[in-house]
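Please read the structure below before turning to the comments.
For this depiction, one protein chain was excluded, whereas all remaining protein chains were kept in their positions.
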Amino acid sequence: MTIAPELSDQVVSELADAVGGQHVLTSKTARYNRARVPAPFPVHRWAERVPDLVVMPASTEEVAEVMRIANAHRIPVVPRDGGTGLTDGAVPERRGIIVDVKRMNDVKAIDTDNRTCTVGAGINMLKLNEVLAPYGLLYPDDPASYPCSLVGGRIGTSGWSLIGSRYGHSRDLVLSFSFVLPTGRVIRVGDGGGPKVSKSSTGYQLKHLFMGHQGTLGIATEATLKLIPKPEAELSPFWAFPDYDSAHQCVQKLAHAGVATFAGAVLFDEWKVDYLRRDDEAYIPQPADVRALVCAVAYGNADEVRAGGKRFMRIARDAGARYLGDEISQGDWAARHDRYATPLHGRTRAGQVVPMSWHCEDSAINWTDLPQVRLEWHRIADDLRRRFDMFDDWGIFAYTSAATGVDYLTEIDIGIWEQELDDESWTAWVQAKKDIAEVAVRHGGSISACHGACRDGEVDLVPVELGGAFDVMLDVKRAVDPNNIMNPGKYLLDRAYETEVE
Amino acid sequence: MTGYRYHEQHTPPPARQVTDVAVERFEHIFEVDPKLMTAHVAQQLFPNWDTLRIAASRGDHLEWMHRHWAYQVISAQELLDEIESEQPG
Partner (left out) sequence: MTDVPPRQSPAPEEQAGGAADTGHNGGNGHSPVTVEFLSEWRNAAYNCYSSGHKFCREVCPVMQVTRNENHTPTAFHANVVAMEQGELTVEDVAEDYVNCTQCGACELRCPNTLFTGDFYRFRTRTVDLVKRMRALAVDNGVHQPGYQRWNELTDERSHEPVLGDTPVSQEHVRDWAGGLDIPIGGETVLFVDCEAAFYRTSLPRAVAQILRRAGYEFGLMTEQWCCGGPAAEMGYRDQARRFAEHNLADWRAAGVRRVLVLDPHDYITFTEDYPEFFGDDFDIEIVLVVELLAQLIAEGRLTPTVPIERTITYHDPCRLNKRKGVWQEPRQILGAIPGLTFHDVDRVTQWSYCSGAGAGLPIERPEIARKISENRMDEAAQLEVDTLVSACPWSERPLAEAGQDRAIDVVDIHELLAESLGIDVGGRTRA
């Protein structure tokens, strides 16, 4: 097991030579503030997750030099981009060096002819799109953390996009990237060798391998991205249903409609509607017979969005839906580009407001299995709430991941009152996460559609989900990172080195 | 013109109960029923200008988000009305 040695003055001085002394941060605040991400956190055990120091490199070359130093001294390295991930990828479990890439946020090139841009991994998508706007171009990678997550983190997570059913997800939108391996070697990873190629059959297809690894294989430093023309038009109707089953049927009819501008559809269950009635201005006044919601989203040329939109409206009407009106539809959708929970959604069993952190389980589930998974998940969440008055079931969403309706990002949102956490409740929580993941795997889905699956609890199920493919993961990890310096402790990858230890 | 006056700012309009957990003081601005914030989290003192500032900023922000993603927003109600006029019933 790799654990950071006490970093010697020698190491600190080598790092200072590599990135400049002012970019090596050793203060307590620098370290404590890079120990966590938005996911619920065992506050009472904060000190266990604090890194030894932070470096803020400005270039691929500086990252490579940091990596060479860390590898030579066998020091754990944890990359940190936006720090907005929900699977603890950026949380250091064995101390070591945090490589914070936020200074690498420049736009290096905009190629309007081929519609690409090349950026530093530390740039945020919203800020990038402000730069692209005068060119009439858009980078359509749209997570709920759109205004704050960074391109490099999207690569490390293999992120999921709200409008991915039309424009693809991070893996489709990132054409290539510079990647620093744990040895300090720099490679360019993409479809084939050219930096702006969207489809290649040359050699092994390594792009997927080096996306979604949660920092366990290396650090992305620069990326070339596929751009789209900024859409002429947007449409986002929301509909109400008297029961979940009607809404469940309708959402798939919308996905099956074959509308080219279809960018996604969302299904909200009864628990989610109840939760929205707590504090969402759109749903507070809704009549009691509103028990489920569906929305469909379209982007593209105005004439095409209109034509497709009429088809959506017809399908929903025929499915018994009630259109909620333009104000709610447009307002709700515009708020989903930054739809992280706010803590005061939290309620005790007595209904009192308390600040709760937000856990979002994010499995990939086939449409046919959504009704059953939903019930099993709520049972787990409700059992947790019964036992500890510090958990809260915030309901379930399901979003199309692709235009065909094959699978849905299915999330149960659970509030956790971190102020009250102790070892007993934390242990129960970790078990609940494991139980939730087990349901997803048993139903033929995947533990995570968008966040990754390396947190305590669900991570135990990863070898079960992946089977023999997990053994190949171990082989790859050992081959790429011979000294296990990259984000050690994540994804059970220590197992790759167990024979060596013996 | 009327500027800032302390007493005006700290005299909110009366609350109208909207649901069992929400009230309304300013038009179209809902607020939590204050009885839900008595045990663990106390409400802050909110001058009227701040409530109105936040609500207006929210609207401005959402409008900005629409413009950020697309040049125009299409009204689904218009599409529905077109369908209804094409196929009555």
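We just call them A and B in the order they show up, numbering each chain from 1.
Heads up, the rule we're going with is that a contact is a pair of C-beta atoms (placed from the backbone, for glycine too) under 8 Å apart; a residue touches a chain by one contact, two chains touch by 3 or more.
Computed from a predicted structure; not experimentally measured.
Taking the complete complex into account, A:25 is the one of A:12, A:25, A:72 or A:307 that touches the chain left out. Of the residues in chain B, those that touch the hidden partner chain are 1-7, 9-10, 29-32, 34, 37-47, 49-58, 60-61, 63-64.
Taking the complete complex into account, residues 25, 27-30, 32-34, 36-40, 43-44, 46-47, 56, 80, 82-84, 100, 102-103, 105, 122, 124, 126-127, 130, 134, 145, 147-148, 279, 281, 335, 338, 340-345, 353, 355-358, 416, 418-419 of chain A touch the chain not shown.
In the analysis below, only the chains that are shown with their structure count from here on.
Residues 18-19, 21-22, 28-30, 32, 36-41, 62-63, 65-66, 68-77, 79-80, 82-83 of chain B are the ones that touch chain A when the two sit in their complex. Within the complex formed with chain B, the chain A residues making contact are 126, 129, 133, 138, 230-237, 277-279, 281, 284-285, 299, 302, 305-306, 309-310, 312-314, 317, 323, 325-326, 329-331, 334-335, 337, 344, 347-348, 350-355.
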